[in-house]
Every structure is written in C-alpha cells, then in structure tokens.
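Provided herewith is a single structure, encoded as structure tokens, for subsequent inquiry.
All protein chains but one are shown at their positions in the complex.
Chain naming follows the written order as A and B, and within any one chain the residues start at number 1.
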Amino acid sequence: MSGNETKGPSTLNHKNEQVQESDDILLAGKDLCKGFPGVWQHLILDHIDIDLRAGEIHTLLGENGAGKTVIANCLSGFYSLTEGQIYVKGQPVTLKSPADGIRHGIGMVHQELALVKPFTIAQNIALGLPGSDFSFPLPEVEAKVHELSETYKLSIDPLAKVEDLSAGEQQRAEIIKVLYHNPEILILDEPTSLISADADRLFEVLENMAKLGYGILFITHKIEEALEVGDRVTVLRLGKSMGTRQTARTDKSELVKLMFGEHTPVHLDRKPIKSDTIVLDVKNLEAIAADEEPALQGVSFSIREGEILGFAGISGNGQSELAEVVTGMRPATRGRVIIGGKDYTNRSPREIIRAGVAHIPEKRRAMGVIEPMTTAENVVLKDIRVAPFSRGSFVNKSQITRHTNEIVSRFGALVSDLWKSPARILSGGNIQRLILGRETWRIPQCLVAVYPAQGLDAKAIDHTWELLMRLREAGSAILLVSEDLDELIALSDRIAVMSKGKIVGLFEAGEATREALGLMIATGGKSSTSKKG
Amino acid sequence: MNLDYAAGILLGSLHAMVPITLTASGEVIGESAGLFNIGLEGIILVSAMTGALGAEAAGPAVGLMVGLGTGFVIGLIFGGVCTYFKGVQLVAGVGINLFAAGLVAFWLIHLGVPGHHAVAAEHQLANIATPFGDFSPMILVAVALPVFLYVLLFRTKLGLKIRAVGENPQAADVAGIKIHLLRLLATAAGASLAGLAGAYISVDWLGSVTKEVSAGRGFIALATVVFSGLNPLLVLLGGFIFGFFDNLAVWVATMPTIKKFIPWQFIAMAPYAVTLLVVAGVIGRAKFPAAIGIPYERE
Partner (left out) sequence: MRFPAGIDELAKTIVAGVIGFTVGALIIKLYGYDPIAAYRALFNGAFGDLYSFSESLANATPLILTALTFAIGFRGGMFNIGAEGQLYLGALAAVAVSYFHLPSAVSFALSLICAVLAGALWSLPAAILKAIRGVHEVISTIMLNWISQFLCFYLISEILVDPQRAEKTISVVESARLPLLVQGTSLSYGIFISLFAAIIIYLLLWRTVIGFDIRATGHNPLAAAYAGIEQWKIVLIVFISGGLTAGLAGAMHVMGRPPIYAIYGGMPSIKGLGFEGLAVAMIGRNHPIGIIFAAIFFGGLLAGGRMMQLSANVPLELVRVVEGMVVLFLAIPELVKLFGWLRKIGIPPIFRSKRS
C-alpha cells in the first residue's frame, strides 16, 4: 500500500511484540507554528516536530487546550499553518483546504462529526466526491459503502439518515466516509469521546488498519488510551511538543509528568465528617442526552454536609448530564433532586442557585463566563441581583468593583482591568480562577464541580484541591466529577464509578486504590472489589 | 358565480402567482444554502424598473433578461457582503430595500413622470388571448421552474452540496466544498429569479412601474418559502394560494356586495396570517436549515 517499504531496526509495538520498524515516514511536520491573532497569550502551536510512519498508530496526547485538535486540523488541511512545513512521503506540501489533504491521502475523522444530519450516509459521502455536479452517484456510493463495511468490519447501512443513528454508528459512518477516499494516513480526533462504550471495537479496527499499512494519528487526552493503543506517543503541552516515546517503554507517571509538569501531590489533611445532615439527595434520576440517547438510567446517591462525593469514570457516561440535571440546566425525565430537604427536581437554575448550589461548569468558556463581557461583570454574573451588588433594580458599581478586586487577589487571577477588556482575552487558567472565586467566595451549601482542575498548571491544581478541602471543612457538600484518579482519591470521602448512565460501584475513602478504580472503570463495573450501593 | 367569473379569477390568480412563485423558488435555493434574503422586495422593485427600461429599449424579451441580470448583480453584492465579508444578513437585506426604494423613486422623478411610468403596450410581452382574458407565457415558466429546481435540489449532487452548505457548513467544508462561493452563487441565482419576477410585473402583468410596484410581494415570497418548508414543489402550491389571495383582495375591493361581508383588507392579510400559523407550528412544520443566517468562519 505504501510502495517500497524499507525496513528499519526492530522495535517493540504497543503490544510489546517485536516488529520491524518501518522507515517509511508517511507524514511529517517540521517546526509547525500557529497563532490566532490577538486572543491568545501563547502560540497555539509552538515549533512542533512530528512524524508518522506506515503501519504505526501514533498517539498525540495532551490536556484540553494543548493544541492537539489544532495540529490535527493543520495536518489535514482544514486549518492553515502560520509557519512550518508539512511533508507527505518526503515531499513538502502546502495544504490549503481539506480537499488538498484528501488529495495527498490524508483523511481526518473530526471530534465534532462532520456529517450533515438530515442526509443519509450515502448522501454525505456523495457530497465529497469529485465529478459532475449534475450527477446522482448514490447507487455506486451505496455499493462501495457495503464493500468497505465488510473489509473493515464497520457495519453500517448507507441508506440510514445520520440523525437516526446512535453516536457509535455515526462515528463508524464518519470513518467509512473518510476511508472512501482511500487515504493512506488517517487522523482521528478524540474518537472515543462519543463512544466510550464501543472503544474496544474501534481499537480493533484501527489495529487491523495499521497492519494493512495505514499510518494512524490518534488524538486523545486520556493516558490510558495512549498506552493501550499507540505504538508511539507524542505529548503536547500548551502548544509545545514535550517529546515522543515508545509506548512499550514508557508508563503513566512519565506521561503525566510530560503532560502536566512536575507535580508532587500536596498532602491533604482529611478530618472526619462531623455531620449527618444530608444536603443533596438524588433518587432514581433519569435523563436524556443532547443526542436523544439515554444519559442517566436511574442514579441514586446522597451527599452529607462536609462530604465530598467523587464521580469517576470515562467522560461520556453520564457525568456531564448528572451535573446539568442537579444544577437545573437539563430536565430530568424521572426521579428526584432534593436539596436541603426540599424538592428541586426540574426547577430553574435561578431557584437552584438560590437554594445554595454553586456550579463550576465543565465548559468554562462556553458556559462559565460570558466572553464578551468584562471581568467584573463575569465575577458578579450570578450575584448581581442581590445586595450589595444592586439596590433594588439598580446596579451598584462601586460595590462590584470592590468585590471583584477582592476575588481577583484572593484567587490569584491575572487580569488587565475590571471594566474594560472582555473576558475572552484571559487565559483558560485565569478564567477558571475567576469562576472558582465567583462560585466559592460564599461557602456554598452544595458545590457541583466538574473537572475543576482541568487545564490548570501544577500550582493552581494544588490551590484548587486545598480550596475544595477547606470548603469541605466549612460544611459544603461537594459533588466532584473528575477523570483524574489521583484527584478523586486525594479529595473524595467516597467515590462513585459511573458507567453508561448508572453508578456501578461505590468506594469508601481508603478502599479506593488506583488499581481498584481503574479496574471498575475499565470493565464498567462487571468486576470489582468494592461493595455496591 | 358563473364560469366566466371563475375562469377570470383563476387567470388572475395565475398571473399573480408568477412573481411570487419565481421569487420564492429562487429564495428556496438561497435559503437552502443558508442565506436569508430579506432584500427580495428591493430586488423586485429595482428589476421592475430596469426591466421596463430594457423592454423599451430593445423589446420585452430583453427587458426580462435585464431584470434577471439586475437581480443577479444585486444578489452578488448581497451574497458577497454576507459570505466573504461575513455581513449580518438581515441588516444587509434591509439596506438593499432602502437603497432600492430610493433608487426607483429617484429614477421615476428623473424620468419626469408623476410617480407612475407605464410601459407602452408594444414593449410588453405578448400574451395569448383566451376567451377569459390574457394568458402569459410566463405562467408556464413559473410552473416549470419549481419542478426543475426540485430536481436540482433533491436529485443532483449540486443540490446535495447546496443543502449541505446550509445545514452544516463545517461538514461541507471538510468535504472540500467552497462554502462562500457556493452560497454566493446560490443567492445570486435566487436573486436573479426575483429580478425576473420584477421585470415580469412591469413588462408583462401590470405593465407599469411605480415606486411601490413590488407591493410587498418580496415579503409574500418569504412567507411562501416558510410555508413550503424549502420544497420547491410546495412553493408552487403556496405561490398559487398566495397569488389567489393577492388577486382576490384587489377583486373584492371592487365588488360592493362582497365588501360588506369581508373587507378586502382582511383578505389581503390572509397570506401573512397563514404563514404566521405555519411558523407557529399550528399548520405543518417550518424547518429551516440549521446554519441559516450565520456567517461561516473557518480559521
């Protein structure tokens, strides 16, 4: 498939098998740079070198915001490069559009699936075919889809409308769509973010393809995946490449160090829980996700005053929806949410906020702040309607200024001014600090924190953990969602493992080890060493 | 009511249907691609003027072509502003309407006519005389066009591309389609049909140009598009229904007996009220392409 393959020295692939390392570099990027004008304080891509060999699965690993999607888009032609050069099979190329990418044999499966929902799969594929605009090539498309489906074991019905398919099926359709153009290089951007349950099937398919000589670039933020499926892994942090390792020769702690920098976890003093009062009580909660699939399938738990209940599990198993339902951002189809003894099921976010529930949201830029508004306005986003920030209906600017200054200094946010610049220009870390300040300056009765330390540097992570423990001491009931097992173990009094919309296991502090948690998460609760309930 | 009356009303409705159907068909293409052109009214108006001038200079066929061309040019400007320059479609459309109203009024005064410029009969499009009234060949065009556009939109790859660009431009971009160019051309093509409609009004149907000769038909066309759910075949139906009411309102205004029961103003209101009900979901479902009205940006 890739012409003359010169064999290099033998090496280990991700399964620890000895193989001949192919010298055939299908895709390479040298000194890749990209900056978005004005907005960011650092280059999105900062002089990155990368290469992809035939027959290899190469993982690009990094936290959200590290630049993984951007570099993938540059390599496939969707984005333009500010500087640097891309080589396909040794030849320098300039990719001005995805069509260029396709012509050079590069196919990309995007994280946000690039499918037109009301169209059938065949229609979606026909869209990208060359040839006369007045043709109607559907029959050939359908035939070829069947063929590809067989070859790669990706079962799909070409006549099905995309909007009628499940997330997993949509992704298979997207992959077939990309394969239709006979690429030699396949780039997949966070492919398991939507199909965590079917991940194994996908990995099988990818491994088969690698054996057939494809070069596969696999983008993810999940370390476990990188170790499981990649032959080599390149770590990105804040736009820079931190190095490339052979998967068989590295381990999680090294990768963590590359991704996040040195982080000696701070020792957290855990005092016993004093109270028995239940603050948040959730019973048999059911809800539907944005794609109309069931997201929560009967979740029950309770959190006491001064207790942290952590939710572990691969994202996409209902954690986001759980946080949304508890905070009023998503309707519950069944079940009850009881806060402080009162029923708050399906009440508006305004009422739930007034019930004393604070929310550190998952999507900090899209939901946690209003980017075109100023720092001060964002800090009082929720509190503006109460005294002293407003008197009656009128806003009290001086009080807001005083308060914002306090929050900014107490939480260490770096802002240029309070009332002039839009929050858009702040870095993700500073935005998170503002959000933390806003949500926790008053000890909340209940705090829902979703991936609170995501994208923060080591010091900020420590501060966040200390903050959460202090809130716990002061009596806040905290619902913590995280993918970081260390974070969950350090902070939580109990840890619930979520899989496919249900709680499949519950650990007490002390019982939860990385191995036990990891095992339960990986198997979806089918084997465990904990007690359920 | 005897046969003569009925046939007369039918013919009148067919004539009134033409500008609405033409404009609405064009707008279906534009909206399927994602651009909402509120400036149709202005395009009809200006093209009525240019079409009339063209017909007077070189005959009715040329007049119609000039009208078509006017619509195309304005469509290019509107489309360009809203695609490559990422303009706000609603605002740009209103700008076009204002510009057109001023231009036509200005022109009429410049021509020295008291607000009404009649196109002499010899410059008008020849109609086929029937016992019930004149039958214009443009009626046939107005019926054939939606069918043609239906085939284009739903049975060709080009139609797939147009609809993709309106529904999910990112996906279309990834598929290698030139978003801005396609949207621009779709809108310009749609606008040229509105131009043809305008020329039809001045060169054929009403045979004159006033500063209000478009009489809200651009907006009725928008209503028809909503009613049709972006299906050109339903545009034909909607165009006929709205043309019927358009014509009926005029007829009722001249019939004292009917006027006592239903004032013509309420009949004239009918297309808009019906559309409102359609949009409200009371009648049928109004479904717009997901990305309509949003300028497309890729880094």
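List of remarks:
Definition applied: a contact is a pair of C-beta atoms (placed from the backbone, for glycine too) under 8 Å apart; a residue touches a chain by one contact, two chains touch by 3 or more.
All values reported here derive from a predicted model rather than from experimental measurement.
Residue in contact with the omitted chain (choice from B:7, B:90 or B:294): B:90.
Interface note for the absent chain: among B:7, B:103, B:250 or B:294, the touching residue is B:103.
Touch with the chain that is not drawn comes from one residue among A:361, A:475, A:501 or A:524, which is A:361. Although one chain is not displayed, chain A still touches it through residues 327, 329, 348-350, 353-354, 359, 361, 366-373, 377, 381-382, 384-385, 390, 393-395, 420. For chain B, the list of residues touching the undisplayed chain reads 36, 38, 42, 77, 81-82, 85-92, 94-103, 105-106, 109-110, 211, 216, 219, 222-223, 226, 263, 265-266, 268-269, 272-273, 275-276, 279-281, 286, 288.
Here is the rule we go by: only the chains that are shown with their structure count from here on.
Partner chain B is touched in their complex by these residues of chain A: 36, 73, 78-80, 97-99, 102, 108, 110, 112-119, 123-124, 126-129, 131-137.
Residue ranges on chain B touching chain A, taken from their complex, read 155-158, 160-161, 163-164, 167-168, 170-177, 290, 298-299.
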